[in-house]
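Working notes for the structure below.
Missing here: one protein chain of the complex. Every other protein chain is in place.
For clarity, chains are labelled A and B in written order, and residue numbers in each chain start from 1.
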Amino acid sequence: MPSGETDAQSRSGASSVRYEEATKQYPGTAEPAVDRLTLEVPAGEICVLVGPSGCGKTTAMRMVNRTVEISSGDVLIGERSVRDREPAQLRREIGYVIQQVGLFPHRTITENIGAVPQLLGWKKDRIRERSAELLELIGLDPELGDRYPAQLSGGQQQRVGVARALAADPLVMLMDEPFGAIDPINRERLQNEFLRLQAEIRKTVLFVTHDIDEAIKLGDRVAVLREGGRVEQYATPAELLMAPATEFVEDFVGADRALKRLALMRVGDINLWEAPLAHVGQATAEVRAKLAAPDVEVPYPLLVDGERRPLGWLSERDLSADVVPSRPDSPLGPVLERDDVMRDALADLLQGQSQYAPVVDREGRIAGVLSVEIISEFLASPEAKSEEQPAAERPHG
Amino acid sequence: MGSPLLLAAAGEVGGDFFRERSSGTLPCQANEAHLFCWDWARENLDRYGTPTVQHLEIVLISVLVGFAIAFALALIAHRTRWLQPPLLTATGVLYTIPSIAFFFLLLPVTGFGRDTAIIVLSAYTLQIIYRNTMLGLNNVPDSAKDAARGMGFTERQVLWKVELPLAVPEIIAGLRVATASTIAIATLVVLISAGGLGTEMYGSNFNFPTAIIIAAAIIGLMVLAFDLLFLTAQRLMTPWRKARPT
Partner (left out) sequence: MPLASFSGAIEFIFSSQESNVTGGKEVGGFDKSLELLIGHIEVTVLALAIALIVALPLGLYLGHIGKGELFAVGIGNAGRAIPELAVIALVATLIGIGMRNVAPALAVLGIAPILVNTYVGVRQVDSAVVDAARGMGMSEMKIIRKVELPLAIPTVMGGIRGAAIVVVATATIAPLAGVETLGDFILNRNVYGENGLLAGAILVALLALTIEGLLALLQRRLTSDGLKLKTV
């Protein structure tokens, strides 16, 4: 039997979700709750529906599994209309995670996870196996399987909720503010774990939230909605931040969208500057020659060891000797890594009060130099439209 | 209302359950000031056998019938909201009418005997069982129901697999109360010739505290026994309630 992870991967299937002029009109109201929504979510992607309270995002999500019936228009999963089947049948193929989780208090964790498989008629052994597999996948001790929900913390319960939704290997996952009721610290952990999970299983996810930061962090694509489920903009997070389509989106995204963008990048994603390198014992004349070169980007030499690991910055005094000393005058200051999140790198730079910071690769070898100037140049330049990475691969700590 | 009239009337209504007290060789007599006569108790304990069995039978049948009806009504009312208030009122009215009156109101229809007793006693249990079942069902967390429906449970599955199991504690609480009251009220069925432990409290025993106290004690034991039974059943059926956060 293959290991749990590859099993989940090989078995997982995902379908696209398409809204076609989907409308929900509640009787007795003037305006429809969702007005002719048209949207497509490619298979295997996370689409976040975000917007202010009452904009219809939850209603729109619920139209997919018909917990809200469609008044007119259609919603298709793959190529099949959701109206094709009986609601109960349809829902067994869709993962459903709600904010309050809704675990069954009278069932053990294993039984909770196995709820839909049981409805589908799986054998008991298979259910137990699957439950254990999923518990591991979501990072919980398989021993918890025999406990009752009341014995788990809020964060653990939320994870079980996600596991339960994944149990029958659904084509689509619907998640309605699943992390909303969790404290901020655990929320971040859960978000990161979810992204890790998604990197493995690649489900099509419709995620509803009112938190723009969560939307940007988790979404491959984000749909900003306003009342009536009207789509103001449907784009990747980077596009949303760089080019908000309307004033509404701009307001909703917030004034700090430049900083928000930085949270999506790593240091290694942009072109770094080079500093002239110096080795211990090297003739200072050589170093000064490098400094004098016309195309030098960083006007200070960086002392490195035999392995090209940075040791410190050389000052004028250092260079007044004949050979490069082994102990540089100025300390190294903050050293950044290529994998660091750009936003954190900026914070380090500002904190360290240094203009330049060396950037090293995974082995600690110098890869370039970062400065605040580089960052702001990058933000201003048109090529800043770098290749968008799927949410699962973006930095998330 | 003198004593002779009382005894004569008691004799009439008590029918063939009027019993001769045992011989006067025992020190305890009726109308003699005493509280409890151990001798008599020891000598006459076996005569409580039949009444106790009768009593148990009537109680069990009544509670079962009452439960069946009330439970069905509750399930119907759970689906059809607008039925809830009228059903609550209807079962309430049945509960308000004093059992004695109820027994005798039915006389023209069903006459004396066990059937009338069971009809009235069942009617009495309806309100508490119906109300508790509704309470239990209404206390099921909405999130659990929402999740169940969203996962693909049909309405019927939601009811039987989620709502009812979670409503068990309330339902059993209702059964406990209903059974306790039925056991107590069933002492009155002696008045309609349906037997039971009331026979030991009535008729010739009316002035004889020992007999009454023994009968009352048996009633008390019965109530306790059923209480324990229900409590144990509830513990067994709801293992998740003992679970505490670890």
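Methods note: a residue touches a chain if its C-beta (ideal position, glycine included) is under 8 Å from a C-beta of that chain, and two chains touch if they have at least 3 such contacts.
Please read these numbers as outputs of a predicted model, since none were measured by experiment.
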item: Chains on display which the left-out chain touches in the complete complex; value: B
item: Sole residue of B:Phe67, B:Tyr95 or B:Tyr130 that reaches the chain not shown, by the stated touch rule; value: B:Tyr95
item: Selected from B:Ala90, B:Ala216 or B:Met237 as touching the chain missing from the view; value: B:Ala216
item: Interface residues of subunit B (partner: the chain not displayed); value: 1, 5-6, 8-9, 12-13, 35, 84, 92-93, 95-105, 107-108, 111, 177, 180-181, 183-185, 187-188, 190-191, 197-198, 201-202, 205-209, 212-213, 215-216, 219-220, 223, 227
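Note that only the chains that are shown with their structure count from here on.
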item: Subunit A and subunit B: spacing of chain centres that average the CA atoms, whole Å; value: 62
item: Subunit B partner contacts - residues on subunit A that touch it in the complex; value: 65, 67, 87-94, 96, 98, 100-107, 115-116, 119, 147-148, 150-153, 161, 164-165, 174
item: Complex contact set, residues of subunit B against subunit A; value: 141, 143-154, 157, 162, 165-166, 238-240, 243-246
